[in-house]
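Would you mind keeping the following structure in view while I ask a few things?
The other protein chains are all here in position, but one chain of the complex has been omitted.
Should a chain be cited, it is by its letter among A and B, assigned in written order, with residues numbered from 1 in that chain.
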Amino acid sequence: MKDLIRKLVETVGPSGYETAVREVVRTEIEGLVDEIKVDSLGNLIARKGQRSPDGMRVMLSGHMDEIGLMVTHVDEKGFVRFTTIGGVSPATCIGGRVKFLNGTAGLIYMERLESGDRLPSIEQLYIDVGASSRDACPVKVGDVAAFDRPFLDLNGRLVSKAMDDRIAVAVMIQALRECQSSPHELYFVFSTQEEVGLRGATTAAFGVDPELALAVDVTRTGDTPKGVKMEVSLGKGPAIKVRDSGMLADPRVVRWMVETAERNGIPYQLEVLEGGTTDARAMQLTRAGVPAGCLSIPTRYIHSPSEMVDYDDVRQSVRLLVELISHPVSLG
Amino acid sequence: MSANLTLPPGTPRIEEPQLALLERLSNACAVSGDEQQVRKIVLEEIKPHVDEVRVDALGNVLAVKKSSRADALRVMIDAHMDEVGFMIVDDDKEGLFRFAAVGGIDERTLPGKTVLVGKDNVPGVIGAKPIHLTEPGETENKIPIESLRIDVGAGAAGKVKVGDRATFATRFRRVGDSLLGKALDDRLGVATLIELLKNPPDGVELLAAFTVQEEIGLRGARVAAYAFHPDLAIAIDSTPALDLPNWDEHENTGYNTRLGAGAAIYIADSGTLSDPRLIRHLAQTAEELGIPYQFRQPGGGGTDAGAIHRVREGIPSVSISVPGRYAHTAQMVARLSDWEATLALVFHAVLRLDRSLLLAGR
Partner (left out) sequence: MGAIFIKLDGSMPDLKEFLKQIISLPGLSGHEGPVREVIAEAWKPLVDELSVSKLGSLHAFKHGQAIAPRPKILLAAHMDAIGLMVTRVTPEGFLYFTEVGGVDPRILPAQAVTVHARRDLPGVIGQPPDRLLPPHLRGKPVPMSHLVVDVGLPPEEVQALVRVGDLISFATEPLELGEDLIAGHTLDDRAAVAAVTTCLEELKAVNHAWDVIAVATVQEEETLGGGLTSPFEIRPDIAVAIDVTFAKGPGVNDYRGRGLGKGVSLGWGPNTHPAIFESFKELADRLDLPYEVEVYPRYSGTDAMGMQIVAEGIPTMVLSIPLRYMHTPVEVVSMKDIRRTGRLLAQFIAGLTPEFIQKIRWEEENS
């Protein structure tokens, strides 16, 4: 599965510009599903199976987009100013490398700060692509870039940019491969524009009109030095989301996920995330409402160019997802 | 008369009637949630020119201009009727009223302005303490909106009540190529859309949405898009031109748009990543026909497209704006030539739309 992960995380695909990622996903799942559709926001919606009497229409959503940057101005000397796509902190930018969709590479640096300032604002940053004038600059206003970092395997702890949320995309693809049979009409939705407000999931959910919805996304951990206090750690298994700042998981869905994990001896953690939300919120509030939850992959350093997951957690996430979708669901 | 742009024959132009309409619209008072004055003008103007028109539950005007083509693309064009303004929230007696802002208004632009209150446009002022009576250093601090009052004079106090809306009292003026007035955001869009209904581009079904409550959350557009369920949408708005000199005389890299540089096409704002196919289509149309255009700097702000594109299964959307300086204040400055370019660009872009555009992936 590591090759699949590497392929996905190294593709450039910030919100709104996910085409390259979508093509990778499509290649991977063709032949494994009954129907593939791309909607007007670029969501890849893949249906597998028909709904049998003890099944439901189930939507899974993992987002293809990553955070990134968009060019706002190229100055006379060829320096590139930008705005952020999704939650990008200046702290993770300084000295970083970026790759534009058109292949141009660059680095980010900052203006000289006044003595009182500790962190630059985004307006005080710029990208240097090695051009010396506006005319010679290979990028223009509107071009998009993602952070550029190679994939690393540190003893089973995998590090890359865009683990949020390509790791979930990988988990979904792998679950699709491993799922032998299911009573459900399954919709594997590889969504777009999550990082800028769950936009893809909003429209995909309306279109799919599911009876049950599960997002697959990353969540923070509390296991780093003097970090956020949180009960999720790397290496303790997938997290079952109870709540984040945008939604409360349906308690029936949480119970179903916990029971499934326990019944199959899959380690799991219960997750309460303060700050951040997922596609689950969008699915929950669509049409007349949908019971929704989220399977979270614990991740350190989210929204930095070096996000870290534990490969065992990833494998267990696949196992849990397969168990969840392969059997009837009783929401009781 | 018109701005000396060279445009293809048959392009709708801005001439006296269009300017007169803009003047009526700009001077009308329609704060978010209370758009009646503008709705009235819109209905009068468009009724003879459309096949269907209705007013929905929130007060949006939804009009349809059908096409003779059987499989015509259904194109939604949107402009918002509401402006930022105020609501009277408390009566301090003697003609003094406390007020709150409706929509995003920088409170630093309020002291010393004239306003019109309520359906009868009762004149009032937002005063400020005389400078003679200020303490040392006081003029360096904002006067918070909670301590400002609208003063209509004790004699007129009976004509104003809590709940009334108020707007700036600015009267529209044209000065050469410049247009000065309040609420040009988005009366420019409203005037443009009215013109497009009077001179519709052939071959598409035009779904015109004159929306409400854009300034407080794109609320009208959301339900209008749900009702129309179009194939694609174009929002026409106005966007800030921040093209003043930088304080340190370095290059201004955050100008958003520039006056005189033409219609502003949106690549991305805080609410929408415009559909790249529509961005390309607009830019190509402008290039090929020699219509002045610019790209609005990505980031910040938002238009009705932010709500529209997320409705139902998603609607490919893009926004295009007339630039204006001093947005959301008593007085915006825009250019007639930019307005004419915007009208021309939307007209020709819609004229040239073809279903195949949407068949190509996003």
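Keep in mind that, in the parts below, contacts are C-beta pairs under 8 Å (C-beta built on N, C-alpha and C of every residue); 3 or more make two chains touch, one makes a residue touch a chain.
Quick caveat, the model's predicted, so the values are computed rather than measured.
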*So which of A:Leu4, A:Met110, A:Leu270 or A:Ile302 would be touching the chain we can't see?*
A:Leu270
*Which of these touches the unseen chain: A:Thr84, A:Thr104, A:Thr221 or A:Gln284?*
A:Gln284
*Please pick, from A:Val159, A:Met230, A:Ile266 or A:Leu324, the residue that touches the omitted chain in the full complex.*
A:Met230
*asked:* Residue by residue, what part of subunit B touches the chain that was omitted?
replied: 32-34, 36, 39, 43, 55-60, 86-90, 98, 100-103, 119, 162-163, 213, 216-217, 219-220, 222-223, 226-227
*Residue ranges of subunit A at the interface with the undisplayed chain*: 229-231, 242-243, 246-251, 254, 269-272, 274, 281, 284-285, 287-291
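Convention: only the chains that are shown with their structure count from here on.
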*Can you list the residues on subunit B that touch subunit A in the complex?*
251, 253-254, 267-268, 271, 273, 275-276, 279, 295, 297-300, 309-316, 358, 361-362
_subunit A - residues contacting subunit B, complex_ = 15-17, 19, 38-43, 70-73, 75-76, 81, 83-85, 123, 141-142, 193, 196-197, 199, 202-204, 206-207
